[in-house]
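Note that this complex is displayed minus one protein chain, with the remaining chains in position.
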Amino acid sequence: MSGPETVRGEARPSRLSRVTKPFRDVQGQSRWLLWTGVALTLTFILVAIFAPLVAPYDFNQVGDAAGRFPKQAPPSAEHWFGTSVRAEDVFSRVVFGARTAVQVVALAVIVSMVVGVPLGLVSGYFGGWLDRVLVLIADALFAFPYLLLAIVIAFLLADSDNWLIRLVSGAVGEGVTTAALAITVVYVPQYFRVVRNSTLSAREATYVEAARALGARPRTIIGRYIFGNVIQSVPVIGTLNAADAILTLAGLGFLGYGIQPTEAAEWGYDLQRAVVDVPADIWWTAVFPGMAIVLFVVGLTLVGEGLNDTLNPTLRKRRIVPVHIPPRAARAKEAPTR
Amino acid sequence: MSETQDERFRPEAARTDVLSVRDLRVWYGTERGPVRAVDGVDFDLRPGETLGLVGESGCGKSTLGRGVLGLLPTGARAAGAVHFRGDNLVELSDKQMQTRRGPELGLIFQEPMTRLNPLMRISQHFEETLRVHESGISKDEIRIRALGALRGMGIPPTRYRNYPHEFSGGMRQRLMIALTLVLRPALIVADEPTTSLDVLVEAQIIRILHDLRRNFDTAMLLITHNLGIVAEACDRVAVMYAGHIVEEGDAKQVFSAPAHPYTRELLRSTISLRTTGLHYIPGAPPDLADPPSGCTFHPRCPDAMAVCRDQDPVEVRTSGGQRVACWLHGPDARIPDGGREPLSRQEISVADEA
Partner (left out) sequence: MPTKPEAAVPHRSSEEGPPDAASSAGEPLLSVRDLHVHFSIHGSFVQRLLNREAGSVKAVDGVSLDVQPGEVLGVVGESGSGKTTLGRALMGLVAPSSGSIRYRGQEVATASERAFRPLRRKIQMIFQDPHASLNPSMDLETALAHPLRIHKQTSGEQTRQRVRESLERVGLSPVDRFIHKLPGDLSGGQKQRAVIARAIILGPDLLVADEPVSMLDMSVRAKILELMLDLKRDLGLTYVYITHDLATAKFFCDRVAIMYLGRVVEIGPTAEIFADPKHPYTKALLSAIPDPDPERSLPAELPRGEIPDAAAPPHGCAFHPRCPRAFGPCGWEARDLRTLLEEHWAAVDLEDYERERGVVGDVDHLQERGHTAVLRPGGGGDVGDVRALVERLRAADPDEPFWRGVRSIEDGDGEVRLVFSDGRDPSLQPVDQVQVACHLYDGDGAHRQTGGLSR
């Protein structure tokens, strides 16, 4: 941090402190929301990254050196969350399920942003027929029930020969790619819409008009003048979308689309298998994957809402510094005139 | 404050003042320390009188207006006394203030759309306002009162059922004034009521405000940065600088013979049709978290003396009848030896200019 520079007694804050200021100022409920959400989310992300270290067994491992695992065994010391009907360790499946969820959702959110934000910027800035067409498409996509749309896309993309899809599949697996892309298509309109609306209003700012008066090209204006303003709302949308995407992924898995059970563990798929267990009083195959979904979604949502309260200038509560007015001795008043 | 001191302060005042403000201070808390937005202000207001509160941006006039009505934002504290009809408004609770705002204390904002709900017709606005404060009033009575208030503002009764967006800017401002007046408050605080309006409409509204006191005996505190409006619409004027009232008196008197250097310089800086040369006050208004010692205007004052830097000025009544807080007007007994030496003004570098 650079030393303070005084102009009329004011210290000039460094860039870093300016960015972190809203986070340091946040108070009360927003603070609680934000940090709880961050804790939950980080837990899941760490579990996902270190899955092979955290999980005692692989996700579809049905036995070890000691022999096959018991089927549908309740939680015990060897199997913390019990085992499923196929003798898989539920705990390991939950852990690897976290990895799947994080992979899919991260991929989906990143791709949605990369596609949606530039489209929104261009559409909002230039307007005209391009804008009308894109808005129509976005509205049409919005109108679809998202799960249905995701299913259709997943269906279409399965066994695709597209080079880009193959490239990504090589890295993360075909099922993950398909699911991620399906979710992407569903959420691109969100980013598009939010960014477009922000762009429309940022475009009217006087300093943008001043930039046009200077002769700046649209490319420069969008990049340097509009982008900074518009980008503020994106992290909030991103986290809330991620929360929603987890549910969509679980929905796809529940219905049997997207991830193949041999490729990766997936919570939704596990839930679907666990449905038949419930009447037999076998609760651990459903409760643990279900809780994982709930906690991860809640964590991401809390982060999103907390970010919103923190970053959104209208919602942000400034830190109230209490002030005390010292009592003053009565001021003497003088007789008139000199 | 003793009885005799108060009387000396305002010898001719009968105890019929609508508003009597004594040593009002409004401070905000910030990380750098308390910002003294209003730092010890005294004035009185009689029924039917209009007091113009003028100053540039940051002088505290808006804060003062809000402070009188108890409408300060969280984080601000008020101390002192605002005597209104036997109560000290500073000490009342929010709930008690709420019952007074409306029927006894009125407020007119700069932007009328902050007061008007775009989804409600004008008739509904009046109904809501009157019902809240005078429960049991009949719909007919409401209509009669409302149309009467509108008539006073020159708004035809044919528009009684229109929505706010169907009115032009000036008419909306009149609507807001009508809504404020329909409850017949004793005091109205008007915060920059014409700043966002065009010149001709502004003149119309000023005429309406000017006629108010004749027709309604309402006392008004008119807050503005426009000296011309004050000259036309106000009986008395109070000039504010950095949280203090530096001069207060009869409007015509103050404008023809300003006692305080700031008032004088401000009048000279005002560009009017008679302006032949540009004049401005060097420097910029002070930082209210760390105001200058002594008289807050001394760094910029062309007539500053040594005592101005060392001691807070004492309020004095001039021969013209104004109250002024300036060492140029004495009292001589309080100025130490050498205090009258002119202060060598350090070069105010352009960097500190506004």
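Letters A and B mark the chains as written, and numbering starts fresh at 1 in each.
Quick note on the criterion: a residue touches a chain if its C-beta (ideal position, glycine included) is under 8 Å from a C-beta of that chain, and two chains touch if they have at least 3 such contacts.
Quick caveat: nothing in here was measured; it's all calculated off a predicted structure.
Trainee: Of A:110, A:140 or A:210, which residue touches the hidden chain?
Mentor: If we include the chain that is not displayed, A:210 is the one touching it.
Trainee: Taking the full complex into account, find the residue in B:40, B:112 or B:170 that is in contact with the omitted chain.
Mentor: Within the whole complex, the residue contacting the unshown chain is B:170.
Trainee: To test your reading of the contact rule: which positions on subunit A touch the chain that is missing from view?
Mentor: Subunit A touches the chain not shown through residues 7, 10, 12, 205-207, 209-217, 220, 224-225, 228.
Trainee: With the missing chain put back, which residues of subunit B would touch it? List them for me.
Mentor: Considering the whole complex, subunit B reaches the absent chain at 56-57, 144, 147-148, 150-151, 154-159, 165-166, 168-171, 198-204, 206-207, 210, 225-232, 251-253, 255-256, 265-267, 269-276, 278-281, 284, 349-351, 353-354.
As a working rule, only the chains that are shown with their structure count from here on.
Trainee: Subunit B touches which residues of subunit A in the complex?
Mentor: 7-10, 318-325, 327-328, 330-338
Trainee: List the residues on subunit B that touch subunit A in their complex, please.
Mentor: 1, 5, 8-9, 23, 25, 27-32, 34, 40, 74-77, 79, 284, 287, 289-290, 314-319, 329-332, 334, 351-352
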